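One protein chain is absent from this view; the other protein chains keep their places.
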Amino acid sequence: MGKEIRFGVIGAAYMGKAYAIALSSVSTIFELPVRARLEMIATTDAKGAEKKAGAFGFARSTGDWRKLVADPDVDVVGIGSPTWLHKEMALAAIAAGKPVLCEKPLSLSARDAHDMALAAERAEVKTLVGFNYMRNPATQLAKQMIEAGEIGDVIHFRGTHNEDYLMDPSSPMNWRLKAKYASRAGALGDLASHIVNLAHYLCGPIVEVVGESQTVHKARPAEGGVLEPVENDDQTNFLAKFMSGALGAFEASRIAAGRKMGLTYEVTGTKGALFFDQERLSELQFYSAGDASNRRGYRTLLIGPEHPDYGSFCIGAGHGFGYNDMIVVEMKDMILGVTEGKPLWPTFRDAVHTASVVDAVLRSQDERRWVKISEIVGELS
Amino acid sequence: MGKEIRFGVIGAAYMGKAYAIALSSVSTIFELPVRARLEMIATTDAKGAEKKAGAFGFARSTGDWRKLVADPDVDVVGIGSPTWLHKEMALAAIAAGKPVLCEKPLSLSARDAHDMALAAERAEVKTLVGFNYMRNPATQLAKQMIEAGEIGDVIHFRGTHNEDYLMDPSSPMNWRLKAKYASRAGALGDLASHIVNLAHYLCGPIVEVVGESQTVHKARPAEGGVLEPVENDDQTNFLAKFMSGALGAFEASRIAAGRKMGLTYEVTGTKGALFFDQERLSELQFYSAGDASNRRGYRTLLIGPEHPDYGSFCIGAGHGFGYNDMIVVEMKDMILGVTEGKPLWPTFRDAVHTASVVDAVLRSQDERRWVKISEIVGELS
Amino acid sequence: MGKEIRFGVIGAAYMGKAYAIALSSVSTIFELPVRARLEMIATTDAKGAEKKAGAFGFARSTGDWRKLVADPDVDVVGIGSPTWLHKEMALAAIAAGKPVLCEKPLSLSARDAHDMALAAERAEVKTLVGFNYMRNPATQLAKQMIEAGEIGDVIHFRGTHNEDYLMDPSSPMNWRLKAKYASRAGALGDLASHIVNLAHYLCGPIVEVVGESQTVHKARPAEGGVLEPVENDDQTNFLAKFMSGALGAFEASRIAAGRKMGLTYEVTGTKGALFFDQERLSELQFYSAGDASNRRGYRTLLIGPEHPDYGSFCIGAGHGFGYNDMIVVEMKDMILGVTEGKPLWPTFRDAVHTASVVDAVLRSQDERRWVKISEIVGELS
Partner (left out) sequence: MGKEIRFGVIGAAYMGKAYAIALSSVSTIFELPVRARLEMIATTDAKGAEKKAGAFGFARSTGDWRKLVADPDVDVVGIGSPTWLHKEMALAAIAAGKPVLCEKPLSLSARDAHDMALAAERAEVKTLVGFNYMRNPATQLAKQMIEAGEIGDVIHFRGTHNEDYLMDPSSPMNWRLKAKYASRAGALGDLASHIVNLAHYLCGPIVEVVGESQTVHKARPAEGGVLEPVENDDQTNFLAKFMSGALGAFEASRIAAGRKMGLTYEVTGTKGALFFDQERLSELQFYSAGDASNRRGYRTLLIGPEHPDYGSFCIGAGHGFGYNDMIVVEMKDMILGVTEGKPLWPTFRDAVHTASVVDAVLRSQDERRWVKISEIVGELS
């Protein structure tokens, strides 16, 4: 790929633009072996795609994503389209032998995720799933601290991902609320998947869950004001056991009044604890029982150049990390994965775990019992 | 009882002292129809009791709690002894026809709680259980706001009561860790009961639970350094459904590094939300969707004289409420309940609900299934 | 004074009640050589005093404070009356040879404070000024930490005492707004005096100031709605140099929208820093450069039994200290000062410093220049 790594991005809405923003600056922020090039963008119609290419700075555009995937000058495919389209697109990119960055959640089901992972493995294609929140320096730091034993053995994890963007019952129907396009897992699939991935990253795999979800606003106005049924959950809660033996509690909602980016986690260990709240994404709270007993307290670590990846953005500590910066780190990791073989995480395979937890919660809710993740995974092969 | 209401207090440790502190100042803080008198204190030996009477300001003392209960100059009995003694003492006080304030948790089981409630009802004796955290003006305010519909219909409740006072595995064995004295519900019985009572107070009764608890530190050193088994849980998590339809998530721990008084609740409604953290007990966080959409945000209400009970302590808002102040409010309510018939909550009967939820969680854990509260309650009669 | 130390309290409003609350529980909370007795209360009329005695639990009452001062069964005099009355009352108590606890600010001027201090010194009478906020365990801890060198050499102090109880221009005229009764120092005398005393306690004496004050709402409605001029400042700012060489910035306001008990200080040293906000009075924020460079951050110390005086109130850390608790500590210190000769601080003499700083700020404002504290003090003798 010469001096450039050429990205083709499918989708020009929320995540498509986010990808473009990140791609435009990643090579300036990080010292990389190659510069990222915004080669091509695909949307559903050629005209719109051309306009977006101009707005976002892509060299070319297409109204047919298959052309993008097949284009010889596209080195890497980024999939920022709605969930229900991921599988077909990813399989096509894999078939073309191109590394894929696919937005989260990876798929509508564990089965689909498994199929996608299998295809990638067989084709030996590199994959990455866009759980970008884990790339926050604060969370990378948390990972380092846990691994270094700074909080001892992890005994408890509490994770939430609460937002309120759909709290108004008159907010219109959209694809995320339909089983066909977003699965029966609503907040569970869209939001809880973030926090499950984070739990996986920080504390290892989950082995069993029991949960309960609710659709509070059961219908919403579609075009013309006609009420249509909402087909997945507005809020979900589930308990989990980790392979490590730790206990977990998870919560997600898209109607949680007051929470805008209420992705939080508290990881409790035998020697300390960590707390993170994405509404204050440049901070990690750290409690250490290693401090003198009368000087112990939660400490606010403001991320800075001594923490992972931050220094490339700014040399001053505490100057503030932003939403798009996490995606820049994601792009940097994707580029290094492709160009230098740096291990990528989560791959499609890793994301099968998140998808399986989501499916297990759905089954737990249906059958009102604890469900082992191995039960779900066992059915995949 | 003339111009004074004479309290007999059983127990002179943590809660016994707390009762004494509250009783000594309650009549100065609040304008009451009668002044509280510290009439008698009972501990397990006469000498110790006499010393404590001197220290705390009681007029008389005894090494035999039965004498206190029977004493004609004791109008009200306060039970601040360990949990396993509550039942016998309370039944004796009830038999003597005396109003009882009993420390939480009320009993070792829902059955015991039920027996105690029944006895009180038959004897028409007034009772109150010492869940004093609900008397915080911040929480009374939360209750008022929920009832007034300020956050709409409640759809979710998350409650935690996390402390770390037993996080060190070398902390010695004590009665709270033994099933005989504290039941098989450890953090569940001691700490979760607070948050269950608060949930009941704020959101109404719970109808079903599923939970999981763990004893992380399975043995602790008893006298002489001999390790003895810990017989109840260090940490617990459970999900709940409220009668209202709301979803609940509960968490309690006595080994949660970093949390000293981590009693928190977040009540989410269709029009707003409330958040409280007892480590900042003079604050209630309030989010209202009634604010202009670009001016919405969690608001820190510092409790002041416009909120319940605060003004009797201080005329300046935000000057700070303390731990013992909550018990002063409890004593005030108890006195008004006895002297003026003001309704008391939670009575022994109300506390049967909390005890039943605790028992249901224990059963859920044993049988790994959802357990209806009605199942527990149905077995009581 | 036998087994009891008998207090006579002058004033039954805000501080008179606060004194009564503290006196009623101090002997239960702390183990003291004698129990405090609420012997007598004085207000401006006998009837009112009798009523207050009943409400607060005093044994006797009087409508003439001189009788209280002279009463042989009053061991200690507490002065909780308005500022302009302090001098006469304190001098009378001193003349009667009785220890005096006098509310802050001690007097209307440095001269008056000096006269009072001199009288006390000549009569060898123990005195204490009611700057109770310094008795907060969090602030006592701050003092210990500074003295132990935990933050290195202090180089900067910022202190504020902002409230908004008079922010509404239609709030009625009261004695605090009149020069005759409260001096020309409004927020400066009433509120800044607290923070100056704290600065003195934590960082030593001040040697020079320059300041500026403003009366924003220049008139307020008196009885009958007639507007009367406000005769002292609503807000004040001043810079200071400490004897230690440290730089100081002070701010006080009674019209600072949003601040209810905005007494804050940040003490910056060469090796760390401390931050305190009385709206969260159970916390001290501590930053230590002694932590590893990538683990540094402000740490929230929740006060607990390992910190000064807290354990007598509650054995559980972080359970919450309240406004009245600080006055309980003050009473404990006063009692130990009188009965066991424990050094008292601030005495009337110590409070001359605070009063001199206030007077220096007034002069700085009048003459628009830096004013040395020695200039004020030099004029006193």
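Lettered A, B and C in written order, each chain numbered from 1.
Rule of thumb we're sticking to: a residue touches a chain if its C-beta (ideal position, glycine included) is under 8 Å from a C-beta of that chain, and two chains touch if they have at least 3 such contacts.
Because the structure is predicted, anything quoted here is derived from the model rather than measured.
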Of A:A20, A:V77, A:I335 or A:A355, the residue in touch with the unshown chain: A:A20
Residues belonging to subunit A that touch the chain removed from view: 14, 17-18, 20-21, 24-25, 27-29, 31, 35, 55-57, 163, 165, 260-261, 278-283, 302, 304, 313-325
Interface with the undisplayed chain - residues on subunit C: 151-152, 155-156, 158, 167-169, 210-212, 214, 216, 235, 237-239, 241, 245, 247-249, 251, 253, 255-259, 268-273, 275, 287, 289, 296-298, 368-370
For subunit B, the residues touching the chain missing from this view: 286, 291, 293-302, 304, 306-307
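Note that in this section only the chains that are shown with their structure count from here on.
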Copies subunit C and subunit A - interface residue numbers shared by over half, same or different: same
Chain at maximum distance from subunit C, centres defined as averaged CA atoms: A
Intercentroid distance (Cα basis), subunit C paired with subunit B, Å: 35
Distance from the mean Cα position of subunit B to that of subunit A, given in whole angstrom: 41
Per-residue multi-chain contacts in subunit B, two or more chains: none
